[in-house]
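With one protein chain withheld, the remaining protein chains of the complex are depicted in position.
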Amino acid sequence: MVINCVAYQNGRKLGDIDVQAISDYVVRPDCFVWVALLDPDDEELASMAREFGLHELAVEDARKGHQRPKIEEYGASMFAVLHTVDIDPVNPDGDLIVGQVAVFVGPNYVLSVRRKSPLGFQDVRARAEAEPENLARGSGFVLYAIMDAVVDRYFPVLAKLETDLERLETEIFRGVPSPASIEAFYDLKYRLMTLKHAVASLMEAVAKLFGGRVPAVCLGSQEYFRDVFDHLARINAAIDGQREMLQTGISVTLALVGLADSQVTKRLAAYGALITVPTLVAGIYGMNFEHMPELKWVGGYPLTLASMVIIDVVLFIRFRANGWL
Amino acid sequence: MVINCVAYQNGRKLGDIDVQAISDYVVRPDCFVWVALLDPDDEELASMAREFGLHELAVEDARKGHQRPKIEEYGASMFAVLHTVDIDPVNPDGDLIVGQVAVFVGPNYVLSVRRKSPLGFQDVRARAEAEPENLARGSGFVLYAIMDAVVDRYFPVLAKLETDLERLETEIFRGVPSPASIEAFYDLKYRLMTLKHAVASLMEAVAKLFGGRVPAVCLGSQEYFRDVFDHLARINAAIDGQREMLQTGISVTLALVGLADSQVTKRLAAYGALITVPTLVAGIYGMNFEHMPELKWVGGYPLTLASMVIIDVVLFIRFRANGWL
Amino acid sequence: MVINCVAYQNGRKLGDIDVQAISDYVVRPDCFVWVALLDPDDEELASMAREFGLHELAVEDARKGHQRPKIEEYGASMFAVLHTVDIDPVNPDGDLIVGQVAVFVGPNYVLSVRRKSPLGFQDVRARAEAEPENLARGSGFVLYAIMDAVVDRYFPVLAKLETDLERLETEIFRGVPSPASIEAFYDLKYRLMTLKHAVASLMEAVAKLFGGRVPAVCLGSQEYFRDVFDHLARINAAIDGQREMLQTGISVTLALVGLADSQVTKRLAAYGALITVPTLVAGIYGMNFEHMPELKWVGGYPLTLASMVIIDVVLFIRFRANGWL
Amino acid sequence: MVINCVAYQNGRKLGDIDVQAISDYVVRPDCFVWVALLDPDDEELASMAREFGLHELAVEDARKGHQRPKIEEYGASMFAVLHTVDIDPVNPDGDLIVGQVAVFVGPNYVLSVRRKSPLGFQDVRARAEAEPENLARGSGFVLYAIMDAVVDRYFPVLAKLETDLERLETEIFRGVPSPASIEAFYDLKYRLMTLKHAVASLMEAVAKLFGGRVPAVCLGSQEYFRDVFDHLARINAAIDGQREMLQTGISVTLALVGLADSQVTKRLAAYGALITVPTLVAGIYGMNFEHMPELKWVGGYPLTLASMVIIDVVLFIRFRANGWL
Partner (left out) sequence: MVINCVAYQNGRKLGDIDVQAISDYVVRPDCFVWVALLDPDDEELASMAREFGLHELAVEDARKGHQRPKIEEYGASMFAVLHTVDIDPVNPDGDLIVGQVAVFVGPNYVLSVRRKSPLGFQDVRARAEAEPENLARGSGFVLYAIMDAVVDRYFPVLAKLETDLERLETEIFRGVPSPASIEAFYDLKYRLMTLKHAVASLMEAVAKLFGGRVPAVCLGSQEYFRDVFDHLARINAAIDGQREMLQTGISVTLALVGLADSQVTKRLAAYGALITVPTLVAGIYGMNFEHMPELKWVGGYPLTLASMVIIDVVLFIRFRANGWL
């Protein structure tokens, strides 16, 4: 589905144009066309490929989805695949929603193909149109603007994962750790790796858009791509930090869950000892010897009961002091 | 065994030719011969080596099998070793079946030598012949086509391993983890490493077929090799992600299996406590003191029984509340 | 808030100047202006950006805070982000206080923007002014001086973390390890990673200021930046060493905490055995057989008691010898 | 001890020559001398050093042994240190036997110095002499031939370690894991690291003998050194795979050994419960209350015994169903 198809000249919007008219504008100098597609069918993609002369491998990647984030050069044009990562609004603790944005960038065109991504790029277009001096840098700046928007959406996801990690850490140290905590850590790790996957590959790819040999369409926007790279590096470092704490958190939780059980066993063993001692005393006075003088004493029974209680009180106090109870 | 021996000119099939006629076609410009061998004996290989002038070390590698995936240049020609990895149709959860495809590529020939690989490359040949404009790129494109076919077969294997991992994860968190789960994780790790071995070495090798200095026979197909690299990188990243989850999964399972036992021990200790307390009471009234007034009471026995029950009910409720039972 | 605004010529202070007069001094050769801002509002920053012609992306980074440490070139000028890391004076064992210093350096100016950082750079300025021959190296030397001051403040933080680690290690081997030790290790790891984050990124960035291609403003101060790099490398190595010991410390503590419980359980089981044996003896003489000759013996009762004591003494000695008690 | 001292011209053997005659042959063009020493004393080495003009540092290394595998250039000549790794025929599961082969290679000579290595290079010499066209490549080919022989001997060692690992894995999952299994894993790890040490350093060194700038004496044998590198890379990858499985194997064994004990404890606790319940019943009917109607029933005793049996049968069935027994 074609969302937008707009022609720009020297950074200023010329107006919405018809898809069939694209070829008229693409040939004009200082002019570029920016087309946005959403979940296009094969027919739409094929017609765009003809219109812009896209490479078959890139079109194949845009058609299939499930690519890893990457940026490739095909002669003078470029092909970028980005992952949008969003929290599921229905189930915020469930799996992250991963969408894909494929962007074809040539000297005179930008074509974005969005799949499964809940949010559009109308804001990006609006903001870009509001800064014609930047848009005049050409189609490379549009690639930056889209990339920047995608990367900015990683930050709330990262913040959510950080909050989740902190909550789990509080749980294991303050509350009672349980196998459910382990599963929560495990799920968090999955989500973290989903984000990491989107970030790390893209970071690696963006590093080629500034500094050394830079593709021609990106030449005027190098410092902007370095800024995107910097954001990605920041997220990546935060993810790695979280991942390490998470790993330690899992180890600690596993140990503490086991510990909670073994502590109960220890306490039950200690309580058990408090029962067995008077049981032994009772056993002794239950023996059937004919000559057991205590059995005839009037105070024998209450004295025995009292001694049982006293022994247990003494034991209880000592167990407490030793931290056994 | 010679499966196919076909000559091509400018990307179009000239026809099946006799093995003895190979040398006639190899010398023609714009022409190349594509020979496919299956489990050849030493004699067949030696005759091919003479026909195409193959290097003795490469022939030795193709003869012996058990090589690691690699791509080597011998002057103007190349030698590639690929691993085919397939799920055993008889025992889908057993070890993966690893075969080997050795490909010799010269400016005018392609020779593929398949060993232990269940699936042939007839489809690859058919598809390549259907795109004469691509086949006209020369023998390098055939190498790409074979490699692409091999790599595409990794995806279902990867998907199977992913499904297995998810099943195991569900088992450990939903069901009862057992030492059998540990062994299943362990076996999965072996299979994952088999795939990783095929993928990682090949990825490293393919990286030299695009971008920088590229062997002459691959020059026209650089973007295709980058596409193969991209697929390999995707699989490789997925394997690494799985491997990390698998490692965590093993740790968690080991801990949970131990936990399951220690929880039973804890519960048995708690039930034990429920038995020892009335045993003590019974012991007390089993003592043989002459002066134990309760023994003479008419209601002494039922009262004692009742108190036993009441004590245990109270303990049971408290143990439940503490999560000890 | 503007803290200082001073003009220097050939390394000597010309005097405090008015913010509006900056542009007069910036154009003079051999002259540079050094401005220090503390928590500036957007208006102040924007006016500085106009005055010095700063790049919008760098200004945006200085405005927002929460950047990772980095050094970027924008044409002939540079932009550095440093993290100040300080121990919280109120809660020395709590989270480290991380502030940010952004420094814009051009051939004729230095602008430092400090945020959330408890300590100022008056000392840095005083010391720099006391060495006019060094200040004459230009604005790059001021960047070095600020960086050196920031990095020097990492050392006491590192020393505090080292002391904390040693204290925890003594605790686990000398005292009784407890879940609280685990949490202390965990918190220490967080603080260590905070410091690591500040150090590692900066180290990577500083490595570009000496040796190979060096930005023009830093040319005269290369050996000084190498010195800063060396300090950072030293801290970084120390952090990595600590991190490894800390990881081992967590594993050891987890194991020892579990061990402490299982040792108590073992001892209780051993004491339990000392009770059950005489209980069995008492049970035997509590049987109601008519023909039990011992029951009629006058010394039967004391002999039985004595045998109980003897059995337990023997067992106790053996348990001790085996290390069971 | 001088094992062989042979002169070659254009790849063909001229004949065994006297050690004193070496200098006559070394100066002839297209001629080289190949000397093999076994455990030479200092005097022999010193005389060879004079004869061939060897560098003092290299001679020192050849004299002392205990070097790590390496390849060094000294002007136009080279010095290689290789480790031979063999299974101890007396104690195949004991430590691996590590010997050292030092090889000095100049344009006109090859000097091999073997120490503690059980196997000689007569085969290597015989095979090399059988292929004069290869030997005509010069002294570099001899270095390859020796290296190839050393590396080929790593394969059976690797195979032995693989078999040992598989046997241990079978033991831990099929049989009963014991602390002895842990020690076996531990010993295996040592042996694996011994092999790794020999392989990894050599692989790194061999990588410089093909591809980029290659020492002059190796120029004609580049493809052969690449082949050796490939073998080393294969062994290295196999070792790394084994090492990872071994690490997991140790973790799993440690957990399973602990598990075996805690399962016995669990079962004993469950059997204990089956004893304590009838003990309580017996205790109740051992009480001395005057008014316990059951005691007078004729069938009281058999009924009580029956109820004890029934209770235990019911408990036994439930424990079994729960997996507690």
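Each chain carries a letter (A, B, C and D) given by its place in the written order, and its residues are counted from 1.
We adopt the following convention: a residue touches a chain if its C-beta (ideal position, glycine included) is under 8 Å from a C-beta of that chain, and two chains touch if they have at least 3 such contacts.
Just so you know, these numbers come straight off a predicted model, no measurement behind them.
> One chain isn't shown here. Among D:L14, D:V98, D:A237 or D:A282, which residue touches it?
Hidden-chain contact among the options goes to D:A282.
> Given that one chain is not shown, which residue among D:S201, D:S221 or D:N236 touches it?
Residue touching the chain left out of view: D:S201.
> In the complete complex, the non-displayed chain touches which residues of chain C?
Where chain C meets the chain not shown: residues 169, 173, 223-224, 226-227, 230, 233-234, 237, 241, 244-245, 248, 251-252, 255-256, 258-259, 262-263, 265-266, 269-270, 272-273, 276-277, 279-280, 283-284, 286-292, 322-324.
> Spell out the interface residues on chain D facing the chain that's missing from view.
That gives, for chain D, the contact residues 55, 57, 61, 67-68, 70, 72, 74, 176, 179, 182-183, 186, 189-190, 193, 197, 201, 247, 250-251, 254-255, 257-258, 261-262, 264-265, 268-269, 271-272, 275-276, 278-279, 282-283, 285-288, 292, 294-301, 304-305, 308.
FYI, only the chains that are shown with their structure count from here on.
> Tell me, which chains sit next to both chain A and chain B?
none
> For the Cα fit of chain A against chain C, please give the angle of the superposing rotation, nearest 5 degrees.
Roughly 70 degrees of rotation.
> Chain B to chain C: how many Å between their CA centres?
40
> Could you list the positions in chain C whose residues touch two or more of the other chains?
If we look for residues of chain C contacting two or more partner chains, we find 286.
> Make each chain a node and each touching pair an edge, then name the shape: line, ring, star, complete, other.
It is a line, because the chains touch in a row without closing up.
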